[in-house]
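Here the complex is missing a single protein chain, while all its other protein chains stay put.
Chain nomenclature is as follows: A and B, assigned in order of appearance, with residue numbering initiated at 1 for each chain independently.
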Amino acid sequence: MFGGIDPALLIASLMVASVPIILAAIGELVVERAGVLNLGVEGMMIMGAVCGFIVSVQSGSAVLGFVGGALGGAAMALIFGLLTQFMLANQVASGLALTLFGLGLSSLMGQSFVGIRPPSTGAVPLGPLADIPFFGRVLFSHDWVVYASIASVAATWWVLKATRTGLILRAVGESHDAAHALGYKVRRIRMLAILFGGAMAGLGGAYISMVRVPQWTDGITSGAGWIALAIVVFAAWRPWRALIGAYLFGGISVLQLNLQAAGARIPVEYLSMSPYVITILVLVIMSSGKGKAALSAPANLGQNFHASR
Amino acid sequence: MNRRTLLATAALGLGLAFGSSASAQGMDKVKACFIYVGPIGDLGWTYQHHQGALAVQEEFGDKVEIAYQENVPEGADAERVLTQMALSGCNIIFTTSFGYMDPTNNVAAKFPDIKFEHSTGYKREHPNVSTYNARFYEGRAVQGHIAGKMTKTNKIGYIGSFPIPEVVMGINSYYLHAKKVNPDVQLSVVWAFTWFDPAKEADSAKALIDQGVDVIAAHTDSTAPLAEAAKTNGTVIGFGQASDMADYKPSPRVASIIDNWNPYYIKRVGALLDGTYEQIDSWAGIPEGEVEIGEITDAVPADVKAEAEAMRDAIAAGTYHPFTGPINKQDGTEWLADGAVAPDGDLLGMNFFVEGITGDIPK
Partner (left out) sequence: MLRLEKRPSPSRFWQGATPILAVVLTMIAGGLMFAALGKNPFEAIRTIFWDPLFHPQFASYSRPQLLVKAGPLILIAIGLSLGFRAGIWNIGAEGQYIMGALFGAGVGLAFYPADLWFIFPLMVIAGAFGGWIWAMIPAILKTKFNTNEILVSLLMVYIAQNFLSSMSLGLLRNPEGGGFPGSRNLSQYPAASNPELIAGTGMHWGVIAAFMAVIAAYILLQRHILGFHIKLAGQAPRAARYAGVNPTGLVLLCMGISGALAGLAGLFEVSGPAGQISIDFNVGYGFTAIIVAFLGRLNPIGILLAGLLMALTYIGGELAQFMLGLPAAAIQAFQGMLLFFLLAVDLLSNYRIRLAHKKEAI
């Protein structure tokens, strides 16, 4: 029916297309697990995109570019952290303000970098592995960030599940009062989580401006941060599900373009709304499954913590 | 519509002067104002208009003052910005997006002494409103020729933004000229439903490449499709769009269509300065230098390059029209008889594919 679409190419494409969303979503997942809702992912991503781009162009090194992107995202997250953790400002409003500010500031910073090509991020030379039929194309023909994004999912999963750090983080997110009573520094832990979230969003942004597109133009992230937020909830705050969610979303987006290119006669507007509709449907199915998934939201998500004594 | 090039259906006279509104005497100093729908940093549509504004400043120096505003949404905001510009003493205001059509005419009614120039629209409800546009399809013809000659897979692609006459016209022109030199060629169209979304444009290009397409033309604004083509190590080529996109020379960017508004802007502001300004409806193209073909690089074989340049020169000289019959519509009915040239009216409202293109125009 959809003749002409090569599944190997499709999967390889969606793996690349999903990288920025995965990175940002994993970061936000950790932040939310710590009980903080940062809606400013888009703002942090775009700052990561511009910082990463500038650093890589100036230094000529893609690796340094990614470091710069992570720092840019973390710097934005720092503002958010100061506002919400120390000034006890509302998290939803602070996050939205962060996005507004990030879009403006990134455009100012990037003005003299419009239209330049960044240094390239090479594919990982996996030699003969890449020549394996099907799997070679799907699994072994990417740049290193693709592998890093998957590794970050695994690492986050492991840390949250099996380490003391993860336990403390989750405790803070479930009940900051109890965690505080046990002697954990709620504010410090949340700040670290927020900074991690910012750095990951920054990496995701840098991937867009340095690899995926690659160029700097205003508003280059064009909504990827919002999708990352959606993926976190979709994933019910679990890392592997975030990966699946990002691949599903990326897959549908790539598939609809491939269907068009292959000449399938499906109305385009409805195709391009399909990723959102399907995401909602999956959400409904998951959350109605005995209410299990919906209940897994960190109990103190979005609530500010103030130690009264 | 997030901006731009919708062409006029009404009043087709190219460069037709309406008379009557000519300013009798010139001016010593002109304040020329520009309103942009995107950021100047888009490196595409708005960027090129801003280059035109800078060219006006360069040309006239102290005699001209430039003011502009970027990122102005269409609708109510545009009307307010235009009014504020008019109040601030602008003598001529260029409104550079299709969606500014009604606001431009509304504000023009209130300020009869100020000249308004609306890009890509068709409404001139007041004597102080002129319209201007460019014949981008002429450039698409040259691209189509190169595409037909260069494709090895016989599959060429086009990333469409929105299904509007301007884009449909470009697709038809591109396909016809590819088909003319390569009867086996097949065209895949992907509608991105955006003018500017680099990630989506990159995905669209990738989808086309995955389908075996090896020549991609884009009607969206970023360099993302070229960057995607660049990842294929020279097996896929593309074209610069709106601006030259010279960073991707010599391959994958083998040529480009450049929107060059400089001559028009200089001409109009100059006319205001020397008192020859008149209301017009301008639809200029390659002959007037408003549409330019960027350097065709050495990635294109010399004979193909020579043919493409010959076509460009023939269009410039007025001896060749890209839509010359016989051409049938997609359903097989005749559109242009042998030797007939497409009337501007048909082009401006073009809502059909020509014969041979598969797929439908989204409705």
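The rule is simple: a contact is a pair of C-beta atoms (placed from the backbone, for glycine too) under 8 Å apart; a residue touches a chain by one contact, two chains touch by 3 or more.
Keep in mind the model is a prediction, meaning the values are calculated, not measured.
Asker: Check the options A:93, A:182 or A:299 and report the residue that touches the missing chain.
Answerer: Checking the options A:93, A:182 or A:299, the one contacting the hidden chain is A:93.
Asker: Quick one: which of B:59, B:79 or B:295 touches the chain that's been left out?
Answerer: Checking each option in B:59, B:79 or B:295, the one touching the absent chain turns out to be B:79.
Asker: Among A:63, A:181, A:273 or A:299, which residue is in touch with the absent chain?
Answerer: Of the candidates A:63, A:181, A:273 or A:299, A:273 is in touch with the missing chain.
Asker: Could you please point out the chain A residues that touch the chain left off the display?
Answerer: Touching the chain left out of view, chain A contributes residues 39, 79, 82-83, 87-90, 92-94, 96-98, 100-108, 111, 218, 226, 229-230, 233-234, 269-270, 272-273, 276-277, 279-280, 283-284, 287-288, 291, 294, 297, 306, 308-309.
Asker: Considering the whole complex, not just the chains shown, which residues of chain B touch the missing one?
Answerer: Here the touching residues of chain B are 1-2, 6, 8-10, 33, 39-40, 67-77, 79-81, 83-85, 87-88, 98-99, 102, 122, 162-165, 193, 348-351, 362-363.
Operating definition for what follows: only the chains that are shown with their structure count from here on.
Asker: Return the distance between the CA-based centres of chain A and chain B, expressed in whole Å.
Answerer: The answer is 36 Å.
Asker: Okay, in this complex, where on chain B does chain A touch?
Answerer: 38-39, 41-43, 47, 157, 188-193, 196-200, 202-204, 206-208, 210-213, 222-224, 227, 243, 245, 247-248, 358-360, 362-363
Asker: Along chain A, where are the residues that touch chain B in the complex?
Answerer: So the residues of chain A in touch with chain B come to 4-6, 9-10, 13, 17, 20, 107, 110-111, 114-117, 208, 212-215, 217-222, 224, 253-254, 257-258, 260-263, 265, 267-269, 272.
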